[in-house]
Each structure stands twice: as C-alpha cells, then as structure tokens.
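With one protein chain removed, the remaining protein chains of the complex are shown where they sit.
Take a look at chain A:
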Amino acid sequence: MEELDGEPTVTLIPGVNSSKKQMCFDWGPGEMLVCETSFNKKEKSETVPGCPVIYIIRKDVDVYSQILRKLFNESHGIFVGLQRIEEELTGKSRKAQLVRVSKNYRSVIRACMEEMHQVAIAAKDPACSRQFSSQVSILSAMELIWNLCEILFIEVAPAGPLLLHLLDWVRLHVCEVDNLLADVLGSENPRKHESFWKLVTILVLQGRLDEARQMLSKEADSSPTSAGMCRILGDLMRTMPVLSIMLGDEAALLEQKELLNNWYHFLVTRLLYSHPTVKPIDLHFYAQSSLDLFLGGESSPEPLDNILMAAFEFDIHQVIKECSIALSNWWFVAHLTDLLDHCKLLQSHNLYFGSNMREFLLLEYASGLFAHHSLWQLGVDYFDYCPELGRVSLELHIERIPLSTEQKALKVLRICEQRQMTEQVRSICKILAMKAVRNNRLGSALSWSIRAKDAAFATLVSDRFLRDYCERGCFSDLDLIDNLGPAMMLSDRLTFLGKYREFHRLYGEKRFVDAASLLLSLMTSQIAPRSFWMTLLTDALPLLEQKQVIFSAEQTYELMRCLEDLTSGRPVHGEPDAQRLQDDDIETTKVEMLRLALARNLARAIIKEGSLEGS
C-alpha cells in the first residue's frame, strides 16, 4: 500500500448530524451515494429519520462546468485527429506535426481561460467570481506546465534555441508587461512616468533588449549632448542596476525579485545573461539553484514548483504523477501523456494491474466522462484508443447509459454496431423491444428485434399477434404484417404469421386453390405451432365445404393425417371439471365436423380425379 501523499480532505454532508448518526455509502462509476442510516452512535436507534435525502457526491465537478465543456469537446477533436494521423507521422515532419498538435491543445486551454476570465469579471456574486478566478489560475498553471513540456519534451530544442523557447515561455506568462508598456507609452510624457524605470528593468529581465533600448532612447533624446548620455548612463548605474543585470550578476537579479515574480522567470533571465548556450541536460542544476536562491529558505515549494522542477529534470513520470495529484480532473494528464506517448517518450512503465500509464490515464478520464449525462459520447472515442482494456470498458459502460428516447438509443446502437459489439446490441434491442411490447407498440418491437437479429424475440412478437388474432378474430397492425418483406425469415413464427396473413388475403381474393395449398404447406412444413393447428384446420372447413373441389385427394389425406396427429396426441389429464368438459365438447364437435368434411371432400376428390375430362 502506497503512503498517502497528503491528508484526505473532509467533506461535510449538509443536513446530517455526523456526530450523532451514522451514514452509509456506496460507490458508483464516478460518484458516491451517501445517506443517513437510522443507527445512532451513542443512543439507541431512533425511528425518525433526521435527513430523508440521498446525496450524490462527486469529486470531479469540472465536468459540469459550462465553459470547461468546450475544453473537453475541442480537445476530443484534437485527440481523435492525433490518433488518426499517427500512421502518417514519419520522419522529419513528425516532430513538427506533434508540436502543432501541442500548440492546438494549448490554444484551446487559452481560449477557455479567456472566456472564464470574462465571466469572472462579469460575475455579480463575489463567491462566484472568486471561484471563476481560481479556475482561471488553474488553467493558467496547466498551460504553463504544458508549454514547458512542449519545449523540453516535444520540441526537444538543442542548446541555443532552447533558451529562445524558454524566453518565449516566460514572456507568454507574464502579461503585466504589455499592459505596463501600453500604459507608459500611452501617457503624455513617458520619461516622467513613475513606472518608467521599472518597465525598462522588466524589459531587460525578459531579454527584450530592443524595446528597452527604445525606451532609453526616448530618454536620451531629451538630452542632445553625448555628455548628457554618459550622465544618463551614470544615473542608470546608480539608480537602476540594469547593467549589472546584463552582466549576469546574480545578486542584482535577486534584488529584482518583485519584478521577476517567480523563480522560473529568475532562472530564464539568469540563463539569458550568464549561460545562454545552456544544454538541456544541464538545465536542472540551474533550476534547482534558482529555486533555492529565489525562495531563500523563507517559503517551501508549491505543487506547481515541484511539477516544473520535475520537468526540468526530465522526469516525465514525476511530472505526470504530481499533476495527477494536484489537479482534480484527469483531463490534463490524460491528454499530455497521450501526446508524450506519441513522441515515444514513455517507456512501458507497467502499473501493477497490467496496463501502461497512458492507457490507465485515458481509461480514468473516459470513465469520468461516462459518468456525465451528456459527455459520454466523447468517452467512446477515448476507449477506442486504449488497446488492452478499452473495448471491455466500453462494453460495460455503454450498456448502462439510460435511454430515454429512441433517438438516443439509435446513437448508442450505432456505436455498438460500428465496433461489432453484438452482445450489447442484442441486449439493448431486447430492452427496447420489451418496452415497446409493454406499450403495445408491436411494430416497434418487431423492428428492434429485426435490428438485433433476435429470432427469439421476433417469435415472441409473432405469438402476441397470433394471440390477438385468436382473441379478436382479426389482425391488428395489418400495415406491418402485410409488409414484412425479407424480415419474415428471421424467425419461423414470424414466417408463419406472414404466410398466414397471406392465406387470408388469398382467400379474400377468392384464389381458393392457392389458399388451400398454402394452408396445407403451413401444416406440413411444421412452421405452424401445434397449438394453432386446430385454428388452421377450422380455417380449412369453408374450403372443404365449397361447391367445387379444392383440395385434391392427396391433400385431403394430408389434412386427415394432420387431424389424427392432433387428436391422438391429446390424452385427458386429471379430473375433468365442468369447463373442461364443455371445452372438450366443443373440441369434439369440431373434430367431428372436420372428419365429416374431410371424408366428403375425399370422396368428391377421388371421383373427380378418377373421371375422364369432359365426362
């Protein structure tokens, strides 16, 4: 068992007096159900419940944020795009493509940050505003880390360009400079602006020397003589330690702590002026010393600092581990790890349940998405790209999505069919078909069973139709039965239903001979259920009673054989009661009538067949 990295946080459940009552809980896929029990810790159990509600506790609230939803959706598109172009990524262009993907992710994070910032400003409720602002700073930290990872792990810049990238990185994240620049330049007399020298210093710290020179030249313009220039430079030396900064003097740099704002800015500036050709592998020495110098023993490193330090040490696993702990949502680590995996940077770091880290994180993220009522559709694609456990996870999750409308069910079925998950298709269709049968929508039920190729259910539906026919004497839903088409072949019972209806149609059209042979074939081919034979034979009666001979002798023998089959297999069980006797009576009468009709028909048929034509 690993040790805990931090103290677990305590969440209070409103309405439940946890000192008095006990609570019970159960885990769900992404959340927990909690409610109060009637057990009392100290006293005897009371019968009156204190709090009658069940609580759902979610750790991941980000999934429910409106603005973050855009992050999830857009990054899903980027993720799927990356997986798809994986095969095409070769050679030199591969790195460029991967960098482009990384930049795409980052721009999505920035867009979200922007929007959330706008909302934070516009929010009327201060608590809300605070919440949004803290969300903005989390997003900003995420972008900072991602950007650094992009420079160090994906771009893999060699010494030289490395520093330029790091400079860009720092500049991107300290945006007060631009505001200040605009402020100072926009004022009437820039030289006299109170922040003038501060601005020049910051520009130098950030390595924006051209702009610093421009600012200084404004100052120089005001004193035309070069002697004045020297005086100015002398002033500079005294008032602002710009030059000593430019010489890379660490002490001078440290004095500018306030302007630098954080240790990584300090690190980059220091590297710029003293070790501009720093090699990537040496970075962590400077990083560690910068961190120590900057913090100066006053404060301890924050989680963000640890993450950045791990990045400088090129310890990817540590970066991911720290991020997983610090962030409440798996989004960041899942996407970053996937991208780094495409850069072939992760060794197969096997976790103790057999899948690798990338897959583990993607599975966690996707499972979190499935717990959301709407974002489950995104989760499907993530499972697709998890080779070991993705399919199994998808199979389990997809069956549990609540299906409130047919349209949603159709989408879920399409997902299953595209992945050849026939079991799930069958089970979902069966649920929908049962619902339809209960609502008396037999056509819908049939179309679901056709889709699932579920012969058993089709049989059930056909039995229902036949039962309705027996009860009412006519078919319901003729539009369906008349137009079954090839679906009729799905189940024997369904075929029987279709053919039986056809028999009725033929009879209605007075095509008696065809009707007769169809009727006979229904019995002899065994697709008619035994229970229905009596009905079929009864249907044969009017055909037997017709003036003309319809059944041939051969056919009549067949009918007689069927009748005998039917009657011989019907021993009387147990005690006959009045109803049974009455039923038996009716049965016997029917059989008698049939026997008579068959005999008469046989006689006529034999005569007809034995006679010469025309006589």
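The working rule: a residue touches a chain if its C-beta (ideal position, glycine included) is under 8 Å from a C-beta of that chain, and two chains touch if they have at least 3 such contacts; residues count from 1.
Just so it is clear, contacts and distances are computed from a predicted model.
The UniProt record for the undisplayed chain lists the protein name "Nucleoporin 43", from the options "Nucleoporin 43", "Tubulin epsilon chain", "Fanconi anemia group F protein" or "Ataxin-7-like protein 3". Residue-wise, the contact with the chain that is not shown comes from A:Arg438, picked out of A:Lys124, A:Lys344, A:Arg438 or A:Lys510.
The omitted chain makes contact with just one of the residues A:Lys59, A:Arg414, A:Arg530 or A:Arg600: A:Arg414.
The chain omitted from view is touched by exactly one of A:Gly15, A:Gly28, A:Gly81 or A:Pro542, namely A:Gly81. In the complete complex, the hidden chain is touched by one of A:Leu203, A:Leu466 or A:Ala487, namely A:Ala487.
Contact between chain A and the absent chain runs through residues 66-67, 69-70, 73-74, 76-77, 81, 373-374, 377-378, 404-408, 410-411, 414, 418, 438-444, 446-447, 450, 476-477, 479-480, 483-487.
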